[in-house]
Every structure is written in structure tokens, then in C-alpha cells.
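Omission of a single protein chain aside, the complex is shown with its protein chains in their original locations.
Chain IDs A, B and C follow the sequence of writing; residue 1 opens each chain.
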Amino acid sequence: MKTDRLEMFSDGVFAIAITLLILEVKIPKHEDLIASGGLYNYLLHLWPSYLSYVVSFFVLGIYWSNHHHLFTFVIKKTDHVFNMMNILFLMTIAFMPFTTAVMGDFILDGEYRNAAVTTYCIGICLPPPTILVIILYATYKKRLVDPKLSKRFINKQIIKLIFALVGQGTALAFSFNYPIVSIWIIVVCLFIYFLPPDQPEYDEV
Amino acid sequence: MKTDRLEMFSDGVFAIAITLLILEVKIPKHEDLIASGGLYNYLLHLWPSYLSYVVSFFVLGIYWSNHHHLFTFVIKKTDHVFNMMNILFLMTIAFMPFTTAVMGDFILDGEYRNAAVTTYCIGICLPPPTILVIILYATYKKRLVDPKLSKRFINKQIIKLIFALVGQGTALAFSFNYPIVSIWIIVVCLFIYFLPPDQPEYDEV
Amino acid sequence: MKTDRLEMFSDGVFAIAITLLILEVKIPKHEDLIASGGLYNYLLHLWPSYLSYVVSFFVLGIYWSNHHHLFTFVIKKTDHVFNMMNILFLMTIAFMPFTTAVMGDFILDGEYRNAAVTTYCIGICLPPPTILVIILYATYKKRLVDPKLSKRFINKQIIKLIFALVGQGTALAFSFNYPIVSIWIIVVCLFIYFLPPDQPEYDEV
Partner (left out) sequence: MKTDRLEMFSDGVFAIAITLLILEVKIPKHEDLIASGGLYNYLLHLWPSYLSYVVSFFVLGIYWSNHHHLFTFVIKKTDHVFNMMNILFLMTIAFMPFTTAVMGDFILDGEYRNAAVTTYCIGICLPPPTILVIILYATYKKRLVDPKLSKRFINKQIIKLIFALVGQGTALAFSFNYPIVSIWIIVVCLFIYFLPPDQPEYDEV
């Protein structure tokens, strides 16, 4: 089976999840404006929601770009099991608008800050294990990949994913007591991910 | 008429319906947090919503995968009547975020549990009859299918659909009094559906 | 300019508008269930919302199918003005979830029934004039259509659209005092539209 409809379906889910992020930035009601002392004040105090929006938009954008890269250079065909694994991956992607909203709404609230950041970190930690499963399944005996792709390139991708997982797990661990540290880890990870992905390497024959 | 725009439109509806599922997981308000004793507690008590999200995501993902399979291997062209039947099918798919939300919100509430599971089971029972109509219409005198497709393969698909309908109808019947039994039936059906679909068979000439 | 990206963008808007219809079917809160005497009762009393959902899903599905047909058989290229006209058409399509929700919510309420049906009829009346403008612009001096397309075929399409407009205008006129008549007119129009669109005719040379 070819991967084109799988890619288009995934692109659709990415495009929707990334655009739904805006629905989580709350449009004020009249009562809210009175409580916060006017519309300017209300909108200024929404800054954690804007920030969550920007961070999550980039996180999802980077995942989209990497998914795109994976299907252009690594994955060459698909089967039913692989389709189901990709559904699992998309499930973790579509979950992000929820954790983003929770963080945006409660990060300024001292009482709930830790739980809000923990929630966001869990959301961030969900996709990488599913990508790991996808890559392990596809590259096992070069099942769904270009047979000429070098073992070294594949291993490099797996190591990078494990590093990402360790970084995000660290952010999650800190979030219970030091949420600010978690956010800095996430932002640093984001900047590392802005680097371009690896070019594929092939075995010489 | 070729099926490519029909497939793309259907993929769009699937991608949106599956991503809208997350909108039904409710983002807490301040009052909710006070009522449930903190954000951690609130989020832990949302587990029926997460579970409904996961089950419905897989249900819609499997329907997408099977629809994809049907249009790759069985349906070769389309006409206006077939387009309208596909719209009817998509109508049952787009309805699922509603029944998923009702189940997630009320399954923990003893008073409304049966009705919540009944609602979800009705949602689950709606698509198969429309697929049956689609297959019967398309295969009648091999109207819209590959003329070499074997009668045996077509009949196998119809029998499988009827089995699915019986399973889901049983889940619905139990939901009025034994909702837990219904949920187990749905989960078992889900695992059966994780099996890959049949490869097409052709008449020898 | 070719029409493929225009078609894909339009398909996207159609797919989203049709799937957003479900967001307008309201998920109950605890208070609603107490007020309406249980979840079964609540869900049964939602029937006008289900009905509006079904009618609007078919209306949008038929518009999608006709748009598809128009771009397969009639429109062959596009320009900037035509793109803007298509945006105007899509604006009337994306408006339908709003009018559908208003009808579903208030048609059972004697006091607001007429206004609710009027709202829905206005929503139904918006797309045809924009399609008329699209067809007149595209066929004027056969600007954007196949030059061999017969004048007779083009005129038939315009006459059909004017009939649709008259039917929907009549539904709108009745809605102020006899909303039930309006709904019957809409349903009858729907059945007429289930008929397949015309096959294109070409000038003999």
C-alpha cells in the first residue's frame, strides 16, 4: 500500500489540531471585563494563553515538519498495522489543544501552577514514544523503508528520539515542584528542534 | 466519474471529526477546581473522557482505514446516487463526537450511566448500515466495482458487516440494563477490527 | 490559472462546515438533565437539533456535489476575480452551521419558531445568488469554460438556479407566518436536488 492517503489524512489532522489551538484562547464575556478592569487589561492578562498558543503552534509545526520528512525520506510503504500506529500517533497530536488550554488557563494561578505545567509536560511526552514504535516497526528488517537506507542513519534517528524523550521526561519530573524549570527545558528543546532534520544516508553498494 | 475528489472530501470529514473529539474533553473553570479539590484531582476524574476519546479515536481511525481500503480495492468509480450515499455515511461519522461526549460526561454518574452508554452504542451502530447500503449499491451487477472482483470476496465483506452489526446491536441491547457488558463488547469488537482487512480476490478467467 | 488548488480549498471549507454542524448539537450539563427529567428525555427532546443536522448535512453535501460537478464539467480555468467570487460563495456555505443551530434550538419554542425558521431560510437563500454570479461571470463570452460547451446547456443551468432561488424565496416568505409550510418546501427542494445534475452538452462542429 502506498502512503499518499496516509500522509494526506495526517496532514489534515495536523492542520486541524494546530488551528483548534486558537479556540482555547478565551473570548471574554461582559462579566470578565468588569472583573479585570476593561478589555485592554483583560487581553494583557491573557498573555499566558498567547504564549501557550505560540509554543504549541511551533511544537505541532515541528512535529508536522518531521512527520513530512519521515515520509519523504524514510517510510516508503504502509500496511494495516502501520496505519493503526499512525492513528495512535495522531491521537497524541490531537490531544495537545487540551493540555495547551489547561496550561494557558492556570499557569498564573499559584495554587494550580504545578499541576498545569505537569499536564502540559504529559501532553508533550506523549508523541515521542509513538514515533519510536512507528520507526522501530517500519525499520525492523527494513520492512517499510528504502532497503538501501543505512543502518547508521536509522540508529541516529532512534538515538535522537530517545534524547528527546529524556529531555521531556526531565521537564515532566521538574514540573511537580519547579514548573518554571520545566518551561525553560521545553523552550530549549524547541530551539534544538528548529535545527533541520538529518539528511538520509544510504549504504554504498 | 472518478472517485478522487470523493475520497479527499471523505478524508477531510474523517480528519475533522477525529480531531474534534478533543473539544469534548472539558477544560476546567475555577469553580470546577474548587468543587473537585484541585487541578490534579479534576484531571484524574476526567478519565472517562480520556477513555472515550481513545476508543472513539480508534473507532474513527479504523473506519477511515477501511473506507480507504474499500476505495483502493473495491470501488472504482462513482455516480451521483453513490455520492449521496457516501454523504449519508459521513453524516454518521461526524455524529460520533456528540455521542462520545455524552458517554464521557455521564458514565460515572450512576443515575445516567445506562442512558450514556445507550447513546454511545447508538452512535456506534449508525455507520455499518450505511456502509452496507454503499456496498450493496456499488456491487449490484458490479455497477461501480472492478468487474473481475470475485463474488466470493464481495459476499465475505457483506457477511463481515452483518456480523459487526449483530455485535454492535448486542452491545446496544445490553446497554439499557448492563452498560458495563456493552462497553466490553465494544472493546472486543475494536480488537477484532484491528485485524487487517481482507485482500481482494479476483475471478480467474 | 488552473483550478486544482481552488477546488481543494473549497473541499476543505465544505468538509469543515459540514463537520462543524455536530458542534451545534448541545451536550447536556447536569442542570439540563434535572430540568428535563433524565438523559433519555433530554436526548429525545433534542430531535429538532438532529433533524436540522440531517437536513443541513444533506444541503451542504448536495452543494459540495454540485460544486464538484461544476468544476469537473463546466469551469476549466480561474482568475483572481473568480477566486474572490468563490470566496464569497464559501462564505455563504460556512454560515450554515449558525443558521442550523438557531433553527434546531428554537423551532420547538412557539414564541420564537417563526424567527428561527426565517433565519434558516435566509441561510438557505444565500448560496444560490453567489453561484449565479459565478456561472454568469465564468460563462460570459465563455471566459473560463470549455469553448465547445453548448449555449443551451449553460442556459439550462441558469434557469435551474433561478427556479431554486424562487423555491427558497417562497420558503422564506412563508416563514414569517407559516414556518411549517417553509420546512415542507425546503424538504421537497432537497428531494428534487437528490436528482443527478445534468450531463454537459457540446456544440456540434
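In this text, a contact is a pair of C-beta atoms (placed from the backbone, for glycine too) under 8 Å apart; a residue touches a chain by one contact, two chains touch by 3 or more.
Source: prediction; values computed, not measured.
Looking at C:54, C:94 or C:158, which residue reaches the missing chain?
C:94
With the missing chain put back, one of A:23, A:136, A:162 or A:188 would touch it. Which one?
Considering all chains, including the one not shown, the answer is A:23.
Using the document's contact rule, name the residues of chain A that touch the chain not shown here.
7-8, 11-12, 14-16, 18-23, 25, 27-28, 33, 38-40, 43, 53-54, 57-58, 61-62, 64-65, 68, 72, 194-197
For chain C, enumerate the residues touching the unshown chain of the complex.
Its contact residues with the unshown chain are 1, 5, 8-9, 12-13, 15-17, 20, 23-24, 79-81, 83-84, 87, 90-91, 94-95, 97-98, 101-102, 105-106, 111-112, 115-116, 118-119.
Following the convention adopted for this analysis, only the chains that are shown with their structure count from here on.
Which chain wins if you rank chains by how close their C-alpha centre is to the centre of all protein C-alpha atoms?
The most central chain, going by mean C-alpha position, is B.
Suppose you list every residue number at the chain B-chain C interface; are over half of them used by both chains (same) or under half (different)?
Because under half of the interface numbers appear in both copies, chain C and chain B meet with different residues.
For chain A and chain C, let me know how many angstrom lie between their CA-based centres, rounded off.
Computed from C-alpha means, the inter-chain centre distance equals 37 Å.
Enumerate the residues of chain C that touch no fewer than two other chains.
Expected reply: no residues.
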